[in-house]
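Only one protein chain is missing; all other protein chains are in place.
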Amino acid sequence: MTTGGALLELDGVTVSLPVEGTMRPVLQDVSFAIRPGEALGLVGESGSGKSMTARTIDRLLPAGAAVAGRVRFDGRDVMTLSGADLKRFRGEVAMIFQDPRAHTNPVRRIGDFMTEALRTNSGVGIQEASRRAVALLKSVGIEDGERRLRQYPHELSGGLLQRVMIATALLTQPRLLLADEPTTALDVTTQADVLAILSDLRSELRLAMLFITHNLELAAAICDRTVVMYAGQVVEVRESNKLHDQPLHPYTAALAAARPNIDATSHRLTAIPGRPLSAFEAPQDACAFTARCPHVADICRRGRPALVELDGGLTRCVRASELFGKLKVPLNA
Amino acid sequence: MPEPVLQVENLRKEYGPLVAVDGVGFTVPEGGSLAIVGESGSGKTTVARLIVGLERATAGTIRACGRDRSAPARSTRERRLRGREVQIVFQDPYTSLDPRQTMEDAIDEVLRLHRGWPADKRKQRVRELSDLVGMDSRQTRALPRALSGGQRQRVAIARALAAEPQVLILDESVAALDVSIQAQVLNLLADIRDETSISFVLISHDLAVVRQLTDEIVVMWRGRVVERGETADVLDHPQNDYTKLLRSSVPRPGWKPKQRVSMATG
Partner (left out) sequence: MSVAAGVSSVTKRSRVGRQRGFSPVLVISAAVIVAAALVATAGPLLAPYDPNLPQLSQYFVGPSPEHLLGFDASGRDVLSRLLYGARTSMIGPLAVTLICMTLGSLLAVTAAWRGGTYDAVISSGLDIVFAFPGILLAVLAAAVFGGGLVAPVLALSVAYTPYVARVLRGAALRERAQQYIAALEVQGASSIAICLRHLIPNMLHLIVAQATTLFGYAMVDLAAISFLGLGVQPPAADWGVMVSENQQGIIQGYSIPALAAGLCIVVVVVAFNILGERLYERGEARR
């Protein structure tokens, strides 16, 4: 993969975790890059490794994890960072999570929570930190920032709290935002609000984002490009606007087809048989999707496919060029 | 015109000063399917809990299979009778099964409750229900912790169907499932509807799932019904402002998120 000027670059990242005495793979040869200011979607079902990818990037893996491959941020190797460098890296890469409530301390005020990193890591005074916090709250659509800083997390609704989390993440002036299902727990109308704020701020600040979600339509709607993961592997990297019309990997096509369509009533969905595999269950010498793929052929069982370029995207399918253009998602009608 | 299998009129539920459900009414015909949509706090789940008797209504009437169930059941016999009329499948596949009970035991328990069948007949029925929801014999003898979320939800559906109810309430029953598994379960539900005369009430915030599974829709907002009609019609041509907002907030390719003009800051 040639990615001149990438902000974040993952190259052949393979991660195993110790489970009951054996090392189990959770990520297999994960490679992708995010350019400055770009929004990259990361889509997958449970066990696909999408959250583990974010944790690997932010160096939040559990003890005992074995990591191979390379993660580079702005040209530096993330895996070897320590001390002040690691602290600075964490300031440049901010994270927001699915459940904002689980990431706040219920007995501490919003103000303490928001300004903590700024005060302890950057040595900014309390007054200056609060001033910046209020300004950022305003930019996420919270006008009465001074009052909010004095409130406790339980006094805020889920959508409001997630906006506070976004503002908090932006306080350290990051260049990359890792967003792990940040709107999954919110109502759809609140989700629209939060995403609108996020995309305005991103273009204003030229902030890159890795947006992790199980929702292909959502990723396609708000990201420039989308990475689809299955069983701990990247199976497709694609311009988001081509994801639904010209998918490269049969799994992407199947995933899109499995979702009911809000614009058309159908009797049955094109379901994918079986269940999603985790990385450790995937065959070593075949494509991970063989057991569920409608286009499976003998060639698919002759070794694990490599990620190959096709039509400006990447796909891990040996039949990709043969199937190209034939994988268009049938509307469930 | 045949009497509807489920009939709700002027339903009201108060929790202290808070009115969770306010004047809600709808009917479901035999073999029909109704969606109740709305966001958290709209009262849709409270309506489901009122229908199955897990909560007691402040006012209003609920009739199922021609019998009134507005007041709590007085006798064990009445409770079982109601159990054979309306059943429910909950959202969370992880707490909806007894961790100490296999699928076989869970369904057998329901069959013993409702039917005076001998063991071999019950066993046969357990087999049939397991086949219906696509669980093999090894899975039916496994404890819930060995099953995936989708498999657990199949168990919960089979357990509800064991009572042979006329109405099945699906309270966000597919919301927690992976996309590929969700499609399997939705197809399963479509098959069940084709093969039986069962009626569905789908409580959901997912409009695409709603369109897939239901004929009619009721949109709730802050405890009240703000729009109702045929599902396809309401989703294609929403009339109410809130329904329009809900509809336009659903992400799809080419969608750009827009902020609401007046934002409720709560």
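Residue numbering begins at 1 within each chain, and the chains themselves are lettered A and B in the order written.
Assume a contact is a pair of C-beta atoms (placed from the backbone, for glycine too) under 8 Å apart; a residue touches a chain by one contact, two chains touch by 3 or more.
Owing to the predicted nature of the structure, the values given are computational and were not obtained by experimental measurement.
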Thinking of the whole complex, not just what is shown, which of B:10, B:95 or B:124 touches the missing chain?
B:95
Which one, A:23, A:61, A:264 or A:286, makes contact with the chain that was left out?
A:23
The one of B:4, B:53 or B:238 in touch with the missing chain is B:53
Contacts of chain B with the missing chain: which residues?
52-54, 73, 76, 79-84, 86-88, 90-92, 95-101, 109-110, 113-114, 156, 159-160, 163
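What we mean here is this: only the chains that are shown with their structure count from here on.
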Chain A-touching residues of chain B, taken from the complex the two chains share:
39-40, 148-150, 178-184, 186-187, 190, 205, 207-209, 211-212, 231-232, 235-236, 245-246, 248-260, 263, 265-266
Report the residues of chain A in contact with chain B in the complex, numbered from low to high.
45-46, 141-144, 156-158, 160, 187-193, 195-197, 199, 214-218, 220-222, 240-241, 243-244, 254-255, 258-273, 275-276, 292, 332
